[in-house]
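The complex appears here without one of its protein chains, the remainder shown in place.
Labels for the chains are A and B, by order of writing; each one numbers its residues from 1.
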Amino acid sequence: MTTDAPTIESWLMGRVVAYGKVDAGTFDAATPLADLGLDSVYALTLCGDIEDEFDLDVDPTIVWDHPTIGELAEGISERLAAA
Amino acid sequence: MSAPVGAPPIEAAEATAESVVSPERLDRSSVAAFDAFLGDPSEPGAVISTDRSIELDEASAFPRAEISAVDAWGLQRAYVPEEHGGCLGDVFVPMTMIRRLAGRDVTAAVAHGKTFLGAVGAWIAGGPIAAEMAAIVVTGDPVSWGLTEQGRGSDLSNTATVAALGADIRVSGVKWPINNATRGRAMTVLARTSDQPGPRSLSLVLVDKQRVDAGSLSYRPKVATHGIRGADISGLEFRSAVVEGDHLVGAPGHGLEIVLKSLQLTRPLTTALSLGAADHAIAIATGFASNRRLFGRTLADLPTARATLGTAIADSLLAESVMYAGARGAHRTTEEMSLVSALVKFLVPDTVDLMFRDLTPFVGARSQLLGIAGVGAFQKAARDNRVVGIFDGNSVVNLNMVINEFPSIAREADAVAAEAVVADFGFGEADGWVDTTRLRLVTKRGSRLLRSLPALVDLLGERPAAASARRIALELDRLVAAAGLAPRESAPSAESFDLAERIALCFGAACAIATELASPQHASAPSEVRLTAILDRLAVRLGLAPSTAAAASAAALAELALEEAGRSRSVTMLDGWADAA
Partner (left out) sequence: MTILDGPAETRSPRAAAEPDDLDELFGDPRHPGPFDYASIVADDDARRLSSTAESLLDEWHAAAEFVPASLGGRWVSTEDLVRRWRPIFRRDPALGLGYGLTTLMASLNVWVAGDEAQRREVAVRLLRGERIAVGFHELDHGNDLLANEFAAEPDDDGGWLLTGVKQVINNVDRAESVLVMARTSPEPGARSHSLLLWHKDAATRPLVDTSRRVLTAGMRGCRIGVAEFRGLPVPGTAVVGATGTAAQTALTAFQVSRAVIPALAVATVDATLDLAVRYGGERSLYGGAVLDLPHARALLAGAMADLWLADALSAVVVRALHLAPAECMVLTAASKYLVPQLLQSAMQDLSVLFGSTFYARVAPYGIVEKFVRDLAVVPIGHAGSTACLLTILPNLPAWVRRSRRTTETDPALFRLGEPLDELDLARLTLGAGSSDPLGAALVDPAVRDGLCPLATESVDRLAVELDRLRAEIAEVPPALLGADAPPATFALAHRLALLLAGGAWAGVCAEAPSGSLPDDEVVQAAVLARLEARLSGRIGPLDVGTVDHLVDIAGRLVDHDARFTISEPATSSPAPDEEGDTR
């Protein structure tokens, strides 16, 4: 499994598009997730997806602490490295 | 306005605070001591007498003497974890004590128990602020919980109160309506500490009025309320109030997270208030049924009246099991409390509200009257009780939490060993205070207890109670599948709320079965009567059976209750808990 931030970043982009709130290409890794229409409910969904994908135990606070896709990818990568 | 909570016009037999003897340690064996201390509420001289509670309520007066007596006994020590110098270990101990208090007067229990809510954030945050908080709480000084602001309701992310962080903290804003805002010594305040959007902009500040310039505080008057009329529900305004820099509860930006985790513990706790109100109502209704003569016999001898009474008792027993499950969950499945606390906080008040609605016509004119024939307690308990479904996260908000967990609930998970679940419910288990570092904001796989329902049903085997249990377990299967398919919405549909409500009812079945299986009396004849009545009733509430299908088991439960009442006892799922440790 990949643990590098860029791969995680593109996986996250894919998830966000899959939620159907924004179109691919209309945002980048620095756009705050909140601006993507991802409210706290989607944050929960995203956490579940992250857990399933990376077998990593995360709480929604990870999104609070890493409010953009770029930062989130870094955060996940760090945790995977530490795991 | 500075002191809206006026002196009660009625002179109380001021409790002999000095002479109070209470146990040095508060554990489950102290519940009986507390009960004895509170005394028989029908006696005018008791610490809490029903007559006086009704008078105070009528006058909207605060139960001052009652609360100082409870302070003198030291119930507040049960709110402080042992590591901070208090007696708090098993959370079911303070819950049971608050239930006993609420069983006499919900207003008093709300007024006293609120300190647990105000303080718990500090236990979660840990560090020096916890010691500071402990020092305030053990003295009996009230701590209030300042989340809500006028016009903003449940939407905490919209908090407008500001705390400017620097060498010291400057708090500005208004918290309203807040329990004990005026009489409280301290308030744990949720405030904005950053202009950035998002949940990391809120922090918790402990404002100790004794350490703040009184001129920077002002009060909003007592709010008139439907029930708990004597309680100090008021507001506190901070006008650039200066608080020492080390009075943050937790790290800056961690306010909302600590609040959400605190709620996971306070929500089960507040259900003790519902149980107290339910105890009171059941005692009144049972007494009425056995004493009232109508059409040449007692009300209890009329089949339909008997079934109505039994249904109400079944509801109260369900609520008791769910409350117990909330406590067990806090200790044993701490990481699932985001879901469990919401299920518990929805189901208990909802069930007890329903019980009151059913009992009101049953008790008839006496459900409305006061000042005649020794009645009046029912109408007070009915009004008081409704507060539980409204504060500390209303029922709708809790259902919304359950909906947010639908994906976790529906996610594949390993089979649960029902025996392990039952072991968690063991009456003899004595736990130390919750490891709050295990609290999480969302569960990974929903609730183990909920998932174990089919396995718990298997443990019932061919017992009579299993019939309804099996139908409920099948229903849960369907509901979980539907939950997995429900759309993700920030404002969920009414159908999702209905689904969440049904899942909560199934959760209730799991709570009742697990409690019964863990009980020392498990599978005895009375135990079978209790469990069957609860499960039959749940099947009716789920729409799986017509109401008449639960009438026989309800009547049997009423019969059991009437027998117990003859021995001055009440029916409970928790027989033996007090001496099991």
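FYI, a contact is a pair of C-beta atoms (placed from the backbone, for glycine too) under 8 Å apart; a residue touches a chain by one contact, two chains touch by 3 or more.
Because the structure is predicted, anything quoted here is derived from the model rather than measured.
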For the chain not depicted, the shown chains it touches: B
Residue touching the undisplayed chain, where the options are B:G45, B:G151, B:G166 or B:G461: B:G151
Residue in contact with the excluded chain [from B:S367, B:T515 or B:T532]: B:S367
Options B:S49, B:Q76, B:S144 or B:S395, residue touching the unrepresented chain: B:S395
Residue among B:V20, B:L165 or B:L302 that touches the chain left out of view: B:L302
Subunit B residues that touch the omitted chain in the full complex: 58, 148, 151-155, 177, 223-227, 233, 292-297, 301-305, 307, 357, 360-361, 364-373, 376, 379-380, 382-383, 386-387, 389-391, 394-396, 399, 490-495, 497-498, 540-543, 545-548, 551
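Just so it is clear, only the chains that are shown with their structure count from here on.
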Subunit A and subunit B: spacing of chain centres that average the CA atoms, whole Å: 36
Contact footprint of subunit B on subunit A as seen in their complex: 19, 32, 34, 39-42, 44-45, 47-48, 51-52, 57, 59-61, 64-65, 67
Subunit B to subunit A touching residues, read off their complex: 197-200, 257, 404-405, 407-408, 411, 440-442, 444, 488-490
